[in-house]
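As you look at this complex, bear in mind that one protein chain is not there, while each of the others sits in place.
Labels A and B are assigned to the chains in the order they are written; within every chain, residues are numbered from 1.
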Amino acid sequence: MSLLAAEQLDARHGLLKAVRNVDLCVAEGEILALVGANGAGKTTLLRTIAGAHRLTSGRIIFDGKDVTALRAHERVALGIALVPEGRRLFAGLTVEENLRVAADAGRAGRWTIDALLDVFPMLKARLKTPAGLLSGGEQQATSISRAMMTNPRLLLLDEISLGLAPLAIDNLYRSLTALFSSGPALVLVEQNLNRVLGVATRVCCMLEGRIVLERDAKLATRQQITDAYFGLRQQAPGEMRP
Amino acid sequence: MIWLDQIIQGTLLGGYYALIACGLSLMFGVMRIINLAHGDFAILGVFAVWLLVAQTGVSPFLALVAVIPLMALFGWALQHWVFERSLRAGPLVPLLATFGLAIVIENLLFEGFGADTRSLAPEIGDLAFDSWTLTDRIYVGHLAVLVFAVAVILLVGLQLFLKWTVLGRAIRATAEDPETAELVGVNSRAVYAMAAAIAVATTAIAGTFLAMRATFDPYSGPAQLIFAFEAVVIGGVGSLWGTLIGGIVLGIAQSLGAQIGPRGFLLTGHIVFLVVLGARLFLSSVDVRAAMRRGVDGVVGRSRSS
Partner (left out) sequence: MVTRWTKASTLSAAVAVAVIVAFAVLPVVFGANVTERLTTLFVYVILAVMWNALAGYAGLVSVGQQMFFGLGAYATIRLSYGGMNVYASMLTGALLAGCTALPLSSFMLRLRGGEFAIATWVIATIAHLLVNFDPLIEGETGKSLIALNAYDAALRQAISYWATLATMVLFLVLMFVLLRSRIGAAVQAIRDDEHAAASVGVRVMAAKRLIFTLAAFGCAAAGALWLATALTFQPRTYFGIQWTAYMLFMALVGGLGTFEGPIVGAVIFFILEDRFGATGVWYLVGLGVAATLCSLLLPRGIWGTLEDRFGVQIMPVGYRLRLAPSGDGECKEPQRTAGWLARLRSYPNH
């Protein structure tokens, strides 16, 4: 049985349907890459799973339990955590305080401040710095650590490379290998295909709110992914693209 | 020499204004609600104290200790049933709902207690009159100093609370970004409710001291709201202490204005408020929301990092 099963999810932004009839499963410990162009609905999907966005219809089953009606903080207590797009740190709080807020509210487990400082040693010197003054890479490390402090079983990472220099991204992914091997199930939303396909076990591609490709990462060809990404498909003679 | 006296008295009065203002600041800083019934809560609290004193004869201070948790509960309930809904419904609604609430409270109090002005001064005995003599013309009342001291202690206490406790951190995080706070496991609604409870409880303290220093009646609420707001706006820059400074400036302006005439007291305070507000608007070209936010950022310990 999968850890997370999202069934027929529909989610909107006002009048716009952002997520259309999405079925998604994530197994324990797996790393799912969720790719797609801007506006495809990836962020909305993650936020809906995390509880930050209300779904119009559908169900979310986590570890056998229907969490559709639960608020975000209640889902955190069960083990779902989201690293939001744009980091969204509490700028006025120090790094340590950011982590502590999550620790106070989340579940107990192996991930403590010390454990996370081992994963992200760059933060050791910055514990007392207000989070708003950190560099991009440090902010991302803090944001991921903050989510990890809740000891999640499913970690949703939204565009963690966004706005970071290539070197910083390298560092980040290097640090994350510790998480990849022995940590929670991950859903990684990334624009950078190379990066994410290197670590993922499965890949899903979204286009205009729907999932158009879902394949084992090793079996999916580059061509297949790019086609799905841009919405190219086989056209029957005389058929018009909508 | 008169001026020095007025300045001292005004400064001490500022302590009261800081007391009444800190709840307003807290509620705005955390929840972005301007509670138009803020002053009326203070009056509600002091009527509760007065009632307890009248029925049991205990000291007002003791009665206040009993009323504080009641008011905190009241604030919690309000957040749950009124503010929570109004927050979601748009920016106008909290103003409308709290204004309606103000009308209800004022008139219920009037119905229950009548129009008589009352005071708690008779209940505190000599404390109402005793003063230290600084010079042969300047007297500093014990009560005034007590109020000022309580204000400082409360502000310090709030700052420590916000900085060092679990709930304090959760409040600061929720104040910055309630959605992300939820995403890291903080129950933002519960946090709001606690912040509202604290804010309303502080109004009871302020109201009680108002009653000791002066008089109160069912319709005294709006004046307190206006003073609180003026103190926050005047002092707005920087930290929690801005509220105290704002209160002091307001108090001094009023005390000096009282020298001019019977209505000069109120008028000078309002004019100074408008001048400061105008200066903020035109000189720094920053709208008041940002100025207030800077002031209340100090309350929740937020730093500006734009």
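Here, a contact is a pair of C-beta atoms (placed from the backbone, for glycine too) under 8 Å apart; a residue touches a chain by one contact, two chains touch by 3 or more.
These figures come from a predicted structure and were not determined experimentally.
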Subject >> Residue of B:Ile34, B:Val58, B:Ala77 or B:Ala121 in touch with the missing chain, whole complex considered >> reply: B:Ile34
Original post:
Which one, B:Val49, B:Ala102, B:Met212 or B:Leu240, makes contact with the chain that was left out?
Top reply: B:Ala102
Subject >> Option touching the unshown chain, where B:Gln6, B:Ser25, B:Ser86 or B:Thr203 are the choices >> reply: B:Ser86
**OP:** Write down which of B:Gly125, B:Gly157 or B:Gly278 is the residue touching the left-out chain.
**Re:** B:Gly278
**OP:** For the chain that got dropped from the picture, name the residues of chain B it touches.
**Re:** 28, 33-34, 36, 82, 85-86, 89-97, 99-104, 107-108, 110-111, 222, 225-226, 229-230, 233, 263, 266-267, 270-271, 273-274, 277-278, 281, 287-289, 292
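Methods note: only the chains that are shown with their structure count from here on.
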Original post:
Where the CA atoms of chain A average out and where those of chain B average out, how many Å apart are those spots?
Top reply: 43
Subject >> chain A partner contacts - residues on chain B that touch it in the complex >> reply: 166, 169-170, 172-173, 176-177, 179-188, 297, 300-303, 305
Subject >> Complex contact set, residues of chain A against chain B >> reply: 50-52, 71-73, 76-77, 81-82, 84, 88-93, 97-98, 100-102, 104-106, 130, 132-133, 146-147, 149-150
